[in-house]
Every structure is written in C-alpha cells, then in structure tokens.
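A single protein chain has been omitted from the complex, and every remaining protein chain is retained in its original position.
As written, the chain order gives the labels A and B, with residue 1 at the start of each chain.
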Amino acid sequence: MRQALHRLELSTERRGLFEITPQVSRWVGGQKIGSGLLTLFCPHTSASLLIQENADPKVRADPETFFETIAPEAPGRYRHGAEGADDMPAHLRTALTQTQLSIPVESGALALGTWQGLYLFEHRRTPHRRTVVLHLLGE
Amino acid sequence: MRQALHRLELSTERRGLFEITPQVSRWVGGQKIGSGLLTLFCPHTSASLLIQENADPKVRADPETFFETIAPEAPGRYRHGAEGADDMPAHLRTALTQTQLSIPVESGALALGTWQGLYLFEHRRTPHRRTVVLHLLGE
Partner (left out) sequence: MRQALHRLELSTERRGLFEITPQVSRWVGGQKIGSGLLTLFCPHTSASLLIQENADPKVRADPETFFETIAPEAPGRYRHGAEGADDMPAHLRTALTQTQLSIPVESGALALGTWQGLYLFEHRRTPHRRTVVLHLLGE
C-alpha cells in the first residue's frame, strides 16, 4: 500500500463550473496504482468541488443559476462584506456543495459513473488562481 | 492493510429515501477487517447519498418534501429539460446532498451514531436501477 500527493493548479476567469476530470484522470492513471481511493481537497473558502452531469453543457448553466438564486448577492443581508458583495455568497455556496470528494479507484481508473464529471466550482466574479489537492492511497 | 470493493445493486420504484444500512453493514461485517475506512460512492447524477435519522419514519418524509421545495420542478426555469421535468431538479438535489460518504470502521462495525441510517436518495419519479460502490480499506 502506498500514497501519492499532487497539487492541481487552475486559473478561473469567471464564476461557474470548470471541468477537471481529464487532468485528474491523467494524474491518477500515471501513478501505477491499480486499486485504491482518490481524495480531492479544495483548500479555498470561495470555491468548491462538485460532481455533475458532463454530457449536456446546459447542465452546467443551470446549477450556476440555481446557486446564485439560493445564496444571492444581497449586500444588506450579510454582516461580512469587507471583501466584496460576492464574498459571503461564495462562502455559502461553498458550504452547500463540497470541499472534499473521495472516489474509489479500480483497475487504475476512477469509479465515476458514465455521466459524471468532476468540477471546480468558482464562486468569485474575478479571475483566481485555484489549487485542488489530490491524495491517492492504494496498491 | 488491505482493500475490498463491492457494488451494491438497488431498485428504486419512486422518488425518496431508501435505507441501505443493513446491506452495507452486512457486507462490511463479512470482510474480516477490524478497523478501517468505508467509502460509499454513488455513480449517478440524479440519485445521491444521505445520512438521516432512522428512528421515526416521518423523518424520511420531511427531507423528501424539503428538497422538492428547495429545488422544485419548474419546467420554464431550467435550460436543460431534454430528459424530463424531474431531471434538472434531480441534479440540483444531488448537488445539495452527497455523492460520497466515508465512515470509520471500528471492531468490524461502522462508527455510525445511534440514530443514523444510510440512505440512497432517489430523485427521479420513475423506477431506476441504482448502484452504490463500497470501498473498504483497513486491517
């Protein structure tokens, strides 16, 4: 049994979902670990992780709109506003989705379903540098 | 340290919560692993995982209603509607709950609390065949 750790570095130019399945699968595939557990960890408080359908691009637009509706920018509503009107909603959208995801690895590949894609969910309006920590354990 | 993998196959006949604690516990109990970590992974985009109280059956009805209210079927609202009015809300309810859960294993049993049950949360109206991937790591 052994472990591997990697930091995936990303640039997000706007709010929304950015698919990371290809980069994650490629790194896992290169580790020569047949079976194990991959953990993705997002070390940010205004970006998060999400598994969504990756077949129809419209499926990406709908969650973006939905989370903007459920945790709206509403400057008067939040006490914490020092970092901009999109900051507190970003923390709330992070709380409602995932900061961490673990996925079994089988025959060297992620056990994702046919329609599942891995996404980084950027919640800030301006471009950001983001990191996703990948931890793989297996043999 | 060793690993075991299993696919739990389920049939859901309607929307709602289906308890899977007995099947999961039985499989874990048969693996002869005293201490470790169990990961449940749901390879679907319109069904998810949830830990809820399993003492009072009414506790199951309330989350079902709640998630129908918070992410309603509203055909005009979503851009992605090709797979039916219940499809996009199903993706959103999946995003708000869990696609993966990991639970420590101690003395060969899950470290669940007294009132916790493991549920598959079906978000589509029609019957579906569902899979939950179980990955156990320990010794």
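By definition in this document, a residue touches a chain if its C-beta (ideal position, glycine included) is under 8 Å from a C-beta of that chain, and two chains touch if they have at least 3 such contacts.
Predicted, not measured: the structure shown is a model, and the values here were computed from it.
The residue touching the chain not shown here, chosen from B:A4, B:V24 or B:I103, is B:I103. On the side of chain A, the interface with the absent chain consists of residues 1-3, 5, 37, 39, 41, 43-45, 70-71, 78-80, 82, 88, 91-92, 94-96, 98-100, 102, 133, 135, 137, using the contact rule stated above.
Across the interface with the omitted chain, chain B contributes residues 1, 35-37, 50-53, 56, 58-59, 61-63, 66, 70, 96-98, 101-104, 106, 111-116, 137-139.
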